[in-house]
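Showing subunit A:
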Amino acid sequence: MNLLQRVWRSSLGKKYVMALTGAALFLFVVGHLVGNLQVFLGPEAINRYGHFLKTTPEILWPARIGLLTCVGLHIFAAMALVAQNRVARPVAYAKVGAHGATIASRTMIWSGLIILSFIIYHLLHYTLTLPSVNGYGFDFSTLREEEGRHDIFAMIVMGFQKWPVSVFYLIAVGLLCTHLGHGVGSMFQSLGFKNHVWGPRIGGLARTVSVVLFLGYASIPVAVLSGFGGGHLSEVRARIAKRVSEHPVVPGRIEVSHGTNTTGKGK
Partner candidate 1 sequence: MKVRLKVWRQKNSGTAGAFQTYETPDLNPNMSFLEMLDVINEQLAGRGEEPIAFDHDCREGICGTCSLVIDGKPHGPHHGIATCQTYMRSFKEGDEIVVEPFRARAFPLIKDLVVSRKAFDTIMQAGGFITVRAGSPPDANAILVPKEDSDLAMDAAQCIGCGACVAACRNASAMLFVAAKVSHLGLLPQGQPERHARVKNMVEAMDAAGFGNCSVTGACEAVCPKSISIDFIARMNRDYAVALLKGDAKESASGAG
Partner candidate 2 sequence: MATLNSNIPSGPLTAKWTKHRFESKLVNPASKRKYKVIVIGAGLAGASASATLADLGYQVENFVFHDSPRRAHSIAAQGGINAAKNYQNDGDSVHRLFYDTIKGGDFRAREANVHRLAEVSVQIIDQCAAQGVPFAREYGGLLDNRSFGGAQVSRTFYARGQTGQQLLVGAYSALSRQIGLGGVKSYTHAEMLDLVVVDGHAKGVIVRNLQTGEITRHGADAIVLATGGYGNVFNLSTYARGSNATAIWRAYRRGACLANPCYTQIHPTCIPVSGDYQSKLTLMSESLRNDGRIWVPKKQADRRQPHEIPEDERDYYLERMYRAFGNLAPRDIASRAAKQVCDEGRGVGDTGLGVYLDFSESIQRLGEEKVRERYGNLFSIYQEITAEDAYKTPMRIYPAVHYTMGGLWVDYNLMSNIPGLFVLGEANFSDHGANRLGASALMQGLADGYFVLPGTLSNYLATQKPENRVKTEHAAFREADASVRQSLKRMLERKGKRTPASFHKELGKILWDQCGMARNKAGLEKAIQKTAALREEYDENINVTGDGGEWNQALEQAGRVADFIELGELMCRDALHREESCGGHFREEYQYTAADPETQQGLVNPGDVRRDDERFAYVAAWEYSGTKQAPTLNKEPLVYEEVHMTTRSYK
């Protein structure tokens, strides 16, 4: 049996896969937050950051492929484990006790699945900028600065101004927080980097980090719903209105016409 087969076939091996992919995804979650928080530095910072990423495919694509692989493996291993676990107890107890297990630890698969559905939505919403999912009906990628850069700042603000989107986002990052609160500690456990000295510290640290992540992520929609970025959006609206009035093309149902986009999306 070669090493990979052996890893995959053993219960511990699948946990290694969970832990290693989980670790990569956790790092992404941290990095993504750091990137997103630039929204508070104003449109220039975050738009420049977005532009940098989109115009550097040698970073963007390996990262995307890597992340997708991690997500795929993480889910695949989780499903395999869950399937085995179900089989391992064919007859359920009439009376079930938790025995000190936290809710987070007992609901990893559910928090994971909800987070997965959120990720899909999130990608459609902000990455693929599907008009049908953002509540406005137009393509967010058409939001442009004057020099043609994608106006990510405006996209974020507009996106979160729809309160159902913000609520879904808050629920998802809340679950992500519980998922990581248990998952980050378990990652150390599964890889064996834990003992009686570090065990309690790792557990505490994992929970602290996940709360910090939650606060970080939640701060953006909360700020938007409290009026943050409204000024910039008015400027954008004014600019668009001006452009439309100077080049009256097709009168759109909404403020933004689709035809003005020349740079295309998704670079």
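The criterion applied here is as follows: a contact is a pair of C-beta atoms (placed from the backbone, for glycine too) under 8 Å apart; a residue touches a chain by one contact, two chains touch by 3 or more; residues count from 1.
Selection rule, in plain terms: all candidates are chains of the complex that A comes from, given by their letters.
Quick caveat, the model's predicted, so the values are computed rather than measured.
**Q** For subunit A, which of the options 1 or 2 is its touching partner in this complex?
**A** The candidate that touches subunit A in this complex is 1.
**Q** For a test of understanding, state which residues of subunit A touch candidate 1 in their complex under the given definition.
**A** Checking each residue of subunit A against candidate 1 gives 3, 6-7, 9-16, 81, 84-85, 87-102, 105-106, 108, 182, 185-186, 188-196, 199.
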